[in-house]
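Of the protein chains in this complex, all but one are displayed in their positions.
Order of writing sets the labels: A, B and C. Residues in every chain begin at 1.
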Amino acid sequence: MGEMKRIGILTSGGDCAGLNAIIRAVVCRAAGGYGWKVMGIRQATQGLMSDPPQIMALEPDKVDHLLTMGGTILGTTNKGDPFAFPMPDGTVRDRSEDIIAGYRQLGLDAIIGIGGDGSLAILRRIAQQGDLNLVAIPKTIDNDIGITENSIGFDTAVNIATEALDRLHFTAASHSRVMILEVMGRDAGHIAISAGIAGGADVVLIPEIAYTLENVCQQIQERQSQGKNYCLIVVSEAVCTPDGETVTNTNALGQCRLGGIGQHLADQISACIGAETRVTVLGHTQRGGIPSPLDRLTASAFGVAAVELIAEGLYDRMVTWQNRQVVSVPIAEAISYYRAVDPNGTLVKTARGLGICLGD
Amino acid sequence: MGEMKRIGILTSGGDCAGLNAIIRAVVCRAAGGYGWKVMGIRQATQGLMSDPPQIMALEPDKVDHLLTMGGTILGTTNKGDPFAFPMPDGTVRDRSEDIIAGYRQLGLDAIIGIGGDGSLAILRRIAQQGDLNLVAIPKTIDNDIGITENSIGFDTAVNIATEALDRLHFTAASHSRVMILEVMGRDAGHIAISAGIAGGADVVLIPEIAYTLENVCQQIQERQSQGKNYCLIVVSEAVCTPDGETVTNTNALGQCRLGGIGQHLADQISACIGAETRVTVLGHTQRGGIPSPLDRLTASAFGVAAVELIAEGLYDRMVTWQNRQVVSVPIAEAISYYRAVDPNGTLVKTARGLGICLGD
Amino acid sequence: MGEMKRIGILTSGGDCAGLNAIIRAVVCRAAGGYGWKVMGIRQATQGLMSDPPQIMALEPDKVDHLLTMGGTILGTTNKGDPFAFPMPDGTVRDRSEDIIAGYRQLGLDAIIGIGGDGSLAILRRIAQQGDLNLVAIPKTIDNDIGITENSIGFDTAVNIATEALDRLHFTAASHSRVMILEVMGRDAGHIAISAGIAGGADVVLIPEIAYTLENVCQQIQERQSQGKNYCLIVVSEAVCTPDGETVTNTNALGQCRLGGIGQHLADQISACIGAETRVTVLGHTQRGGIPSPLDRLTASAFGVAAVELIAEGLYDRMVTWQNRQVVSVPIAEAISYYRAVDPNGTLVKTARGLGICLGD
Partner (left out) sequence: MGEMKRIGILTSGGDCAGLNAIIRAVVCRAAGGYGWKVMGIRQATQGLMSDPPQIMALEPDKVDHLLTMGGTILGTTNKGDPFAFPMPDGTVRDRSEDIIAGYRQLGLDAIIGIGGDGSLAILRRIAQQGDLNLVAIPKTIDNDIGITENSIGFDTAVNIATEALDRLHFTAASHSRVMILEVMGRDAGHIAISAGIAGGADVVLIPEIAYTLENVCQQIQERQSQGKNYCLIVVSEAVCTPDGETVTNTNALGQCRLGGIGQHLADQISACIGAETRVTVLGHTQRGGIPSPLDRLTASAFGVAAVELIAEGLYDRMVTWQNRQVVSVPIAEAISYYRAVDPNGTLVKTARGLGICLGD
């Protein structure tokens, strides 16, 4: 089984369904298979900054339940660039050396970092700086890491948004209403357009395509003229207004409040054509819950494959999903390819082909 | 099979899952069994006000798919008391005689009205005035019609709210957040407390029990002191602030906007103890979707039983669910018993017994 | 909080969804609320027979996850009447005194027994014999304990069977097939008739009503004559053939094999009218999985209420669900009322009203 190793694993950035399934697979293969020691690092890189590092022992006979559990037992954080980390006294500090020190203190041979492109870029910079052995696994409900067909969490998020549309469909029809569903996805419209197609939406607004209020209202009215007195609209959280403004709403502490683009759009439509509108904000339900079988399968494949890379001494690489196989690529290459929704791609063509208004 | 009859059926008030299952059962029994003619009346009493009445023929071989379909194919409305109906010219008018005229024009022998206590009280008043033969079926996600253990739509709504809590649980834990779920239920906290118990909430705020911000924040902090860095809060839409104020948010047309008690509470908690909070508003997803098996079963039983009442010539009665049987009672009696959450009842005792903070 | 107590809890008979939710509620209230010590007894009464007794410590901060977990962490068994317990040497022995001794050895003040009517009758006999303080909680997917409207596990089992029918519906129609779903329920047809109504079955065969093959085939052919070339049949596992014979199939060790009444019926129908038939046997999926919100709610209410009975010193009682409240009754009374499906009750009337063939 080769030499004994000590490896760390951490989850970084926004949580999503399937993170725990990755952790389970890593532990099964590394500890159960190779007999290595696996240390779970708490709260992403913050667990390595601490002295002593904040860790959680991960034993193969105690991870079975993680396959179906949402979130991450390691905790995560999307606060704080380690190179400019906000300190309690209000200053910011470069904590990268503290993280490297934590890695050394734990005596790690390698570390598996699970994150989105932002988190992974930071992890790689630290790994380069400290000569750490890093293997990366892509997760993000936004599915914007272009090198991999699926990132962990995306399929589950689309399922949840689609299910909400399924539910809104008949209540919208019963009351002749315009129903707006605001979904996550940050700068990419993948959740919105995927769920919009799968859930039978009439309008899908994504950050990649600018909308006008006239086009949206025209779609509502055209449907009415065909005897369809209701309309389902999906809008991605980062969609800007036709004036190019971002609609955000945060409190004094910088925390997100309700009342973003979804409600803004409802107000616009209501004022413009008087249609009765209602807004649903799925919020963090999209990140939560039992991972879909596809997310569990991909998470398991990624976890096992990441351990194999370490066993082969192949570092600075990310596992990806391509043509139903796991393929590893250099991290630098992996995170250089951002995937927005392609305005000429299959999803947009499909949406237009189905008569869905994309706002343009 | 007795004499041939013509019966009407209408759905009134807010829609919910299971309405179509009732319609199917009525058609199966009345048209398929007795050979009667069943006319579906559109948009609640508005379909009877119109001249000619707006109806939809309902044939037994075309209703199979209604068993699992959300909403109501008849449409509904919760706008407009027929005794003070808002006319296009801005005036209000008593349209009750128009409704009675519609009933006569259709040559109806009886009408099945499906609604909540408000709608049914109005329907009964019209029926009394016009000597119409009315049989009532209770539906409401609020489950506030006290005479029946279950109203159609309630079980499905609780399932959807519980599922949202299941999803929020692990994302809350992963990010050490306070997650607030705002649910429907109008003046009764049944959805909130049922889903709160079933979904493992830490705090449940219902209209029947006044809360203080201190109590809520104390629960959050007590959990933190036990090493549980997150908190799930369910709040019912009609909960008032500790000052006794209703937090509502409507636009110029009187339509509900986001930003009610859920966001208000989040702002309070965030300002008071700095906890990171996020809000999810399920909105109309709670009314929508495939009815639960229990709602389908009860809907089917109510539909069949309502037809049997007509066959026996028993009017002015409502079917109810008691001890796993359908029992019919006079409508007047049925709607006189409003059921709020009993502060000394099983649900509250259970919540307290589980350590759930009810805000008091 | 009164005196410190030591209480035991055990799960007996076939497992079902919601058992763990009961355990959680008991621990939350007894240990978390009253500060008592709660000991989980393994494998039903077998855990008490062992010397030392086989137990599991149950702490309030480690039971949160039990709310949604299927099965029972305590394990269960439906093998072996303790009064005639099969010993490894092939003999049978009365082990009741060993169970009483186990109770004494643990220093228990009371024990909460979760089971169906059979298990609870045995537990009560032991409790009477040894003067043990017993409180009972009803669970059974069969829902045949007549004193309580709901037993834990029933709602979930009906949901699973209904979902299977939802899935079979369209594949049956696509291929013009007769689809037979064999469900559990032992001597009572509650799962079959509830799921059959909720899932839109065309034929429902239950142990309470004898069927003839002619009636079943006639229903299939009548549907065909109406242009409906498929048929959904639900059959309860304990249905006898028209000759009054039980169709069972066990191996040399007495374990259930496939090929019971479902396949028997398929063979009969196929031979009689040549219809293409397929059989699905849900088996133990009906016992498993995440409990429904209703099962979780009732389980939580039962668990808390059982602890309150102990706090009040009220023993030899069972908690029941009546009119949305928990009511306690003497165990002897509770288990004396077996509930079969009432041939004149609401469920049967509803099924007949919808045109479902019950085989008679």
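Here is the rule we use: contacts are C-beta pairs under 8 Å (C-beta built on N, C-alpha and C of every residue); 3 or more make two chains touch, one makes a residue touch a chain.
Just so it is clear, the model here is predicted, and its values are computed rather than measured.
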item: Candidate in contact with the missing chain, chosen from A:23, A:122, A:158 or A:205; value: A:158
item: Contacting the left-out chain in the complete assembly, out of C:105, C:128, C:174 or C:323; value: C:174
item: Selected residue (touches chain absent from view) among C:4, C:57, C:84 or C:271; value: C:271
item: Interface residues of subunit C (partner: the chain not displayed); value: 11, 14-15, 19, 69-72, 75-78, 160, 163-164, 166-177, 179, 251-253, 255-259, 262-263, 266-267, 270-271, 274, 276-285, 287-290
item: Sites on subunit A contacted by the missing partner chain, in the whole complex; value: 25, 28-29, 32-33, 61, 64, 67-68, 149, 155, 158-159, 162-163, 166, 194-195, 197-200, 226-227, 290, 292-294, 296-297, 300-301, 304-305, 307-308, 322-326, 345-347, 349-350, 353-355
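Everything below uses one rule, namely that only the chains that are shown with their structure count from here on.
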item: Chain whose Cα centroid lies at the greatest distance from that of subunit C; value: A
item: Inter-copy rotation, subunit A to subunit B, in degrees (Cα atoms; steps of 5); value: 180
item: Intercentroid distance (Cα basis), subunit C paired with subunit B, Å; value: 30
item: Cα-centroid distance, subunit A relative to subunit C, in whole angstrom; value: 40
item: Set of subunit C residues in contact with two or more other chains; value: none
